[in-house]
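Take this structure first; my questions come after.
All protein chains but one are shown at their positions in the complex.
Which chain is which? They are A and B, in the order written, and residues in each are numbered from 1.
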Amino acid sequence: MDFIVVQFLNGVASASSLFLVASGLTVIFGVTRVVNFAHGSFYMLGAYMAYTLTSQLPRGSLGFWGGVIGAALVIGLVGALLEFVLLRRLYRAPELFQLLATFGVVLVVQDLTLWTWGPEDLLASRPLSLRGAVDVMGRSVPVYDLVLIAVGPVVLAALHLLFHKTRWGTLVRAATQDREMVEALGVEQSRLFTAVFFLGSLLAGLGGALQLPREAASLNMDLAQITEAFVVVVVGGMGSILGAYLAALLIAILQAFGIAIFPKITLVLMFLVMAVVLAVRPYGLLGRPQAVARVGGSSLAVALRPAGSWSKTAAAVVVAVLALSPLVLGDYSMTVLTEVTILALFAASLHFLMGPGGVVSFGHAAYFGVGSYAVAMAIKYSGLPMLVAVVGSPVAAGMLGVAVGWFCVRLSGVYLAMLTLAVAQIVWSTAIQWDGLTGGDNGLLGIWPDDWARGRWVFYLVILTISAGGILLLRRAIFAPFGYALRAARDAPLRAEASGINPGIVQWAAFVLSSALAGVAGGLFALAKGGVFPTYVAIGRSIDALLMVLLGGVATVTGPLVGTAVFVALQDELSRFTNVWRFILGCVIILMVLAFPEGVVGFAARWRRDPDA
Amino acid sequence: MLEVDGIDARYGHAQVLFGMSFRIGPAEAVALLGRNGAGKSTLLKSIMGLVPATGGQIRFAGQRIDGMRPSRVCRLGLGYVPEDRRIFTDLTVLENLEVGRRPALAGGEPWTAERIFQLFPSLGEMRHRRGDRMSGGEQQMLTIARTLMGNPTLLLLDEPSEGLAPRVVEILGESLASLRAANLALLIAEPNLAFAARLADRAILIEKGRVAHEGAIADLVRDEEIQRAYLGA
Partner (left out) sequence: MLEVEGLAKSFGGVRAVQGVTFSVAAGEIVALIGPNGAGKSTCFNMLNGQLRPDSGRIVISGRNSTGLPPRKVARLAVGRTFQVAQTYGSMTVRENVQMALIAHRREFFGLWRRASDLHVEEAMALLDRVGMAEQADRSCGVLAYGDAKRVELAVALAGGPKLLLMDEPTAGMAPAERTALMALAASLARAQGIAILFTEHDMDVVFTHAERVLVLDRGRIIAQGTPETVRADPAVRAVYLGSTAPVGASHAGS
């Protein structure tokens, strides 16, 4: 009994900080429709800033609270500044590009934080008055936890009053629904947005600052926190602050018990909660179906044309040149080329889902990673021949696709983005935590091709054949009835239904096909690298895939292939010549999104059509 | 009061307005007639700044307003009533009015919720009702009421009678007529000539993004040839 009470209190205390971050995310999203990836970075900055302020200010309660509130205010200003400088230029861009741009911010902030505060974890000391413990049923509970337990409801009540009893709050709620109309009624949208970003970021900063005495500030708390916050927001219902609180409670309490009883289950537990909630309530506990935001975003509904005979010849020539390339290229170039060939299949698989399918997967690395681990384990533990093992990769990734796709086709927009992202995070942490099977952080090494395929020419031909075959299959599918049905479900789901098509089943099938082929790419990648590592599943790889597709342009079929080549070359050069590649890559992403919201090939296609544009 | 001088506007790739010019005097009520797709909605939106005018000039109350943000245009005294109503369905009637509230420009009695409820008594009976629990007619009244709270001197109305039952259209017409009697200038985009004719004294007929005809609305009602040519009747 006492154990239960203590874990329960522990969970409720953790919920407060989670709630603060999630409520900020939900408020910002509600009004600006921006899913702010960088929100986790604000949480992290909040913790670091609180560390600096509390260690500068005089010790004692006043100094501590002054530091915490000061940190929250500073982070609020940072958020407002980000909105003012960057995000307001992106409100009309597609959702996806906004997410990418904010991911660019995440990368930039990571390097800036490293420069400013160094790589060590930083732990702040609590002021004396908050250091004690209270006796609860024979066990001691830290006073600070009790303070945190109180913070959640207090902030919840304050937000409720703010949104329902003030003119500003009424304007924010109105803008959540139809911001253009609010502007036409004389309310300056840009100021409202900046203010909302200030509030949202302040909440994230406060969450980070309050967490500091419990958990050291570290450089990886941004992505860990944003994943949890996404899950909380989705479970609670996008835009619902009370929902965010309930979801934070639910998840934090389950986590508290999970860690105490069976540590390895925690992340899966979170996913299970989300899965159950979304299966019963597709818009979260207290969410409602989303009103379509009234913005002039660009539509993906561009007519696709199959390749003409000229393009077919060109494609054949490219494949032939690639097949002969081992004759002339050196070892390093071959490594890069192999990587590009495999990643082209990965990008094509994501494009199939995103373009014709209209289903954006933010965690496509999950299937890539599962495919690569499947091959590695099959070879390592069962000693299966390479080609048999490679067959296992689409099966394993496809099975995950069946499970995740079942949820995905019931969700849309932001819910979908967050669910797919969360799944990828869970696969990633499974890869790290289940070290008996996956080798943990060290991964599995010594995954080499069979003897007959060791020669660099033979191996590259195997890779090229499988990758090109997969890409060809996807291309045929796009112009076959299945691809048409998929576009039908995307363009006009009501019409598709009325014609006798089940849009959900079609999208689900596409999800499975796409994840299976991503798995194939992952399997080949494991062979090419001679091993598998958790980084194959990390958020970074999912983002890589998105960048490759978006660089090339979603609305074109060839785009992703070009995008892959551009991207791999870029990343390769960056990481070879500089140690601040995250900072530079982040800046490049941001600039790219600002400059080419339609992708490189999309931009070129538009330029051909309309030379004045 | 409002001078539109040779404006062009595009919607996506297509140009919708071509060098459109006209004027509206103080306290004048003008109907903007034309088929669907003639450019009526786009014209109102570009006056309001919701769709940028790509050429020409718009002046209101002596100031250039083309290129201005909608919020600033609104504060100069232009009230915009959109098509499809677009009330805030999550907000109550009173909260919807609060979003539209702005201090009055010099002179005149400012609109308050109580004054609104005299004009639209049915709204007064549901002041705490949420927008999504209201009928189409009530929502349309609220859209107009919300814009009035900004104390406009010229009201732009985009197809206020569209999609409403004939009975409701009649009631709406009466309320708008009383606003007109109180010297509020009106620019009403309408496909329905009968409705427009009851409110406006002058009509501007637009066709394919150009002004095709301008004149007293009474003449237009009698002129079946023009009606056939531009309204598709």
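Keep this in mind: contacts are C-beta pairs under 8 Å (C-beta built on N, C-alpha and C of every residue); 3 or more make two chains touch, one makes a residue touch a chain.
Everything numeric here is computed off the predicted structure, so don't read it as measured data.
Although one chain is not drawn, the whole complex shows that of A:57, A:77, A:323 or A:473 it is A:473 that touches it. Across B:4, B:78, B:193 or B:211, the single residue that touches the chain missing here is B:193. Against the chain not displayed here, chain A makes contact via residues 299-304, 306, 473, 476-477, 479-485, 487-488, 490-492, 494-502, 506, 509.
Although one chain is hidden here, its contacts on chain B can still be listed: residues 35-37, 135-137, 163-170, 191-194, 197, 221, 224, 227, 231-233.
Just so we're on the same page, only the chains that are shown with their structure count from here on.
Centre-to-centre separation between chain A and chain B, using Cα means, comes to 44 Å. The touching residues of chain B, counted against chain A in their complex, run 13, 48, 50, 69-72, 74-75, 80, 82, 86, 88-91, 95-96, 98-100, 102, 146-147, 150. Those residues of chain A that touch chain B in the complex are listed here as 167, 170-171, 173-174, 176-178, 180-189, 291, 610.
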